[in-house]
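Of the protein chains in this complex, all but one are displayed in their positions.
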Amino acid sequence: MAETRSVAEPYRDARQQRDAAMLGMYVFLGSEIMLFGGLFAVAAVMRLLHPAEVVEASKALHVWIGAVNTAVLLTSSLFVALAVDCAKGGRRRGTGAWLFSAASLGAVFLAIKVYEYSLEHAEGLLPGLGAPLKVSTPVQRAFMDLYLVATGLHALHLLIGILLLLVIAIRAASGRLLLPERAIVPVTAGLYWHLVDVIWVFLYPILYLAR
Amino acid sequence: MTALQERPEQADRHDRGLSETDTERQSYLRAGHSLGSWFFTRDHKRIAILYLFAITAFFMIGGAAAALMRLDLLTSAGDLLTNEGYNRAFTIHGVIMVWFFLIPSIPNTFGNFLVPLMIGARDLAFPRLNLLSWYIFVLAGGFTLFVLIAGGVDTGWTFYTPLSSMFSHGNVVLAAVAVFIAGFSSILTGLNFIVTVHKLRCPGMTWDRLPLFVWAIYATSLILVLATPVLSITLVLIAAERLFGLGIFDPKLGGDPLLYQHLFWFYSHPAVYIMVLPALGVVSELVAAAARKPVFGYKFVAGSSIAIAVIGFFVWGHHMFVAGQSMYASAVFSFLSLAVAVPSGIKVYNWAATLYKGHISLDPPFLYGMTFIGLFVVGGLTGLMLAMLAVDVHVHDTYFVVAHFHYIMVGGTVSAFFGALHYWWPKIVGRTYPLVWGRLAAIFIFLGFNLTFFPQFLLGYLGMPRRYHVYAPEFQMLHVLSSAGASLLGLAYLMPLVYLTWSMRYGAPAGDNPWDATGLEWTTPSPPPKHNFDEIPVVDRPPYDYEIEMEGEDG
Amino acid sequence: MSGPLSLWPEQASGYGGEIDLFVIAFTVLIAALSAPVFVVIVLFAAKYRRGRPADREHPQDRNVWLEVSWSIIPFFALIGFFVWSTDLFARLYHPPKDALEIDVVARQWMWKFQHPEGQSEINELHVPTGEPVKLVMASQDVIHSLYIPALRLKQDVVPGRYTVLWFNADKPGTYRLACAEFCGTDHSVMGGSFVVQTPAEYARWLQQSTVDRSLAAQGGALFRGRGCSGCHGPASTVKAPPLEGLFGKPVALEGGATIIADEQYIRDSILLPQKQVAAGYPAIMPTFENVLSEEDVLKIVAYIKSLGPGDLTQ
């Protein structure tokens, strides 16, 4: 992203370059969908094999914390969308400010998530940390394993997204990122952010709302 | 007659190897001599060379592991290695050959080198991503070598749970990390090719003028992007189980080991097509160039690549017929596996038809192409036999399966890799190699291969399970035969290494188009300049547009 | 088992013969499909070699009908074989009701076989000719696979569930059995012999083998010793489902579903008791996961299978 020229080596014109970047990002996000898809398949099989126990296990999660976190992420997506709109219009300060707000909301999400983990840890629900577990059945244990892997992987993606947005926010605000010529940079980063949001939109009902 | 067969002038002969041609001076090979100019290059051709070095090294390591196994299998008591040692040998053989040789072999070397040249582009869509992909690959390879040094891993390349997650004593986590990282390289490479083929074709290069090799690489890339992430997440789950005890497949927690197999084969069956589709693309090029004719039924051959890529995603369950999957699922997977035979069959029959009324040259690329076709047909048809449920119950997990997939992977993909190497070598280095040696190597590979792997079909049907190094004495003769073949095969694989290296310095300059072939890559100088084309070409002709020659014209 | 070289495996069942027939027929088919390719390639390569005069007028570069026909015709031939093989395969999933049942427990790195009369053997399986034999298989650790080449049969043995293999051996002799699924260090020596005997010899072998009690009786001892009878017994005050005559009957589950009480159901009820809770009973049964081995569970299953209506109330 150090490019300041608007057309780089293999491309003939800016339009071609922009299309390639968009297509590349969509394809990359497709691979991310497949990555989480494996986890969703695990969740589906778990529910098929042990429907009643999965529902019981899901009831032990904090529905309302999850709901608040969903709202936080949805709002951050709105901010990113607004930032991208600013970037396309060449409004540097607006771009930086919205991106920064979105990244902050991402951090809020992570903070809430950590708080939620600590609650679950105290309740003896969170495996993998050596503390004695108070899960009632083996399947609940397996469900919590899946919960930890899925939300952990999502949190990792979000963390990457936060760093990405912060870097772009600073570069945009300081003018090192030429706008609107290089608006493609916030646009593609925004696509990534929205996808992380979409994944949470599915994780939330599958993990928290199994009834 | 092709330029290759024209011997250079006598004066040239004394001189060659010492003098550098003008073309060479302006080529990508001479565009910078420092190490940095190679290791920080963004030129797709140089990255292809970097890959070529890396995978050659891995091919040799994987081959050494195979040699060790074949040596051990000479006696039925397995005198050379311990049980554990043998398990580690075949695991490292599998892991290295699958992820560090076969999957990147043709796409990352020839795909990288040729796709931009063939579609009239100056580079891939994301040159930096391309270089990053190589570094990720090398990092993953480093991890693998570290696993090797640290004592190896003993689960087989399939990492089946709960053996890998709860019982193995090997470095499963490290190996999983290595493959996980290699997966990123695969995904980024696939993504790069997809975008390049969509967005960087030169004017006039419509989809129905695309070389069949590019079609094949495109289909491969779709699989790379769609299948690899599923493997990645599956490996994450295994590592999580070993590191933190997060037992998602643990039967004691109500998990199902078969779920692991479903996820693993959802990747690994399409991965077979990652390995073989580029080879099919190469052979289409070789056959057309050797026959000097358009490939018979271009549209069918191009479409069959896509069909194989798509249908390849619907058949993974045929690895699980005796694993305890539902009988109905098995029947459906068996049927769909037969469906893959249709596009594969189309290709083979169409290649045969391409030769009809051609002007066939028996140069090394063609011989490798024929080696491919012969061995691929045997591998494919025995694959159909394996898709038959009742037969699979008997031969599943035996040497029959081992023989079958080596006919496809080694007989097929590796032969095509060597075919590609012999066909495009003059383009890559700008020099020609001795054709006689090329032909000899091809013949030795064909013979050595069959001697190695045909006896394994018999072994398998006799009931010799795979991954055994202590076996019943009645299998010994066939094993000795197989090991003898493997020695021949190993030597045959070393031959090209010698004469191709020799040719880089002493070979005659190749000229732009030594095979007199069509395709944009042959319109550039050999070796091509850094930016491929001074002016982006414009295509106004169908692919493989060989002019009709009159008989005896070149006699 | 003879000499250092053999080219065709021994055959110990009629089913094995049918597989061989199928394989030979299929080999003929693939020869028919591939021979033209090989012949044509060699022929063309010779006839149309570059520089050789030949008739090269009007070369075609496409012919849709030809291409469609060589895609479709082999496919139809294959469908015939598919039906044939799937029919053979489906038989494996329908063991006869009156089959002799032998329990199999696999672990790293041995096979244990338990006959219904209580005889057990390691890495050796004796069966009679002329009688269908059904193996109910469990794994104590990783995935194994019981492979008997002379029967042309194998089946993976998966931890956490029972898999079944059945056959009807008809030729007395000693054959190999092996583990076909890679299972760790000593995988390649996890094998043994499969001994097919005439019914008379088999009966004699059963008698010679030392045994104190039948499998079901051993299961009954466990049933009492591990405290199962405390709740499931007639004198119990705890409300637990009765087990007499349970096997093979439909069970109504909490949540409305119904399940047939087969071996797998009984196993799951012992090891994963919350998975399927019988309707009308509190879900209070503890898991016996760490108390009972797969062998023990199979014995208890045999015991519960042996319980007729009213057996426990006596």
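Order as written gives the chain letters A, B and C; numbering starts at 1 within each chain.
In this section, a residue touches a chain if its C-beta (ideal position, glycine included) is under 8 Å from a C-beta of that chain, and two chains touch if they have at least 3 such contacts.
In this section, contacts and distances are computed from a predicted model.
Protein name for the hidden chain, per its UniProt entry and selected from "Cytochrome c oxidase subunit 4", "MrpA C-terminal/MbhD domain-containing protein", "NADH-quinone oxidoreductase subunit N" or "glycine dehydrogenase (aminomethyl-transferring)": "Cytochrome c oxidase subunit 4". Shown chains touched by the hidden one, complex as a whole: A, B.
The chain not shown here is touched by just one of B:F244, B:F314 or B:Y356, and that residue is B:F314.
Although one chain is not drawn, the whole complex shows that of A:A57, A:L126, A:A142 or A:V187 it is A:V187 that touches it.
In the complete complex, the residue from A:M22, A:L133 or A:L159 that touches the missing chain is A:M22.
Within the complete assembly, residues 19, 22-23, 26-27, 29-31, 33-34, 37-38, 40-41, 44-45, 47-49, 51, 55, 63, 67, 70-71, 74-75, 77-78, 80-82, 85, 187, 190-191, 194-195, 197-198, 201-202, 204-206, 208-211 of chain A touch the chain that is not shown.
For chain B, the residues touching the absent chain in the complete assembly are 198, 226, 230, 258-259, 262-263, 266, 313-314, 316-317, 325-329, 332-333.
Definition applied: only the chains that are shown with their structure count from here on.
A comparison of the A-C and B-C interfaces places the larger number of contacting C-beta pairs at B-C. Our note on geometry: chain B versus chain C, Cα centroid distance of 36 Å, whole angstroms.
Computed centre separation for the pair chain A/chain C is 45 angstrom, with centres defined by C-alpha atoms. Contact of a single residue of chain C with at least two other chains is seen at positions 272, 275, 289. The set of chain A residues that touch two or more partner chains comprises 49-50, 53, 138-139. Within the complex, the chain B residues that touch chain C are 78, 83-84, 86-87, 154-156, 158, 160, 162-163, 166-169, 251-252, 254-258, 291-300, 321-324, 327, 330-331, 334-335, 338-339, 341-343, 345-346, 348-350, 352-353, 355-362, 370, 373-374, 377-378, 381-382, 384-385, 388-391, 393-394, 396-398, 458, 461-463, 465-474, 476-478, 548-549, 551-552, 554-555.
For chain A in complex with chain C, the residues that touch the partner chain are 49-53, 136-139. Within the complex formed with chain B, the residues of chain A that make contact are 9-12, 16, 19-20, 23-24, 27-28, 30-39, 41-42, 45-46, 49-50, 53, 127-128, 138-139, 141-142, 145-146, 148-149, 153.
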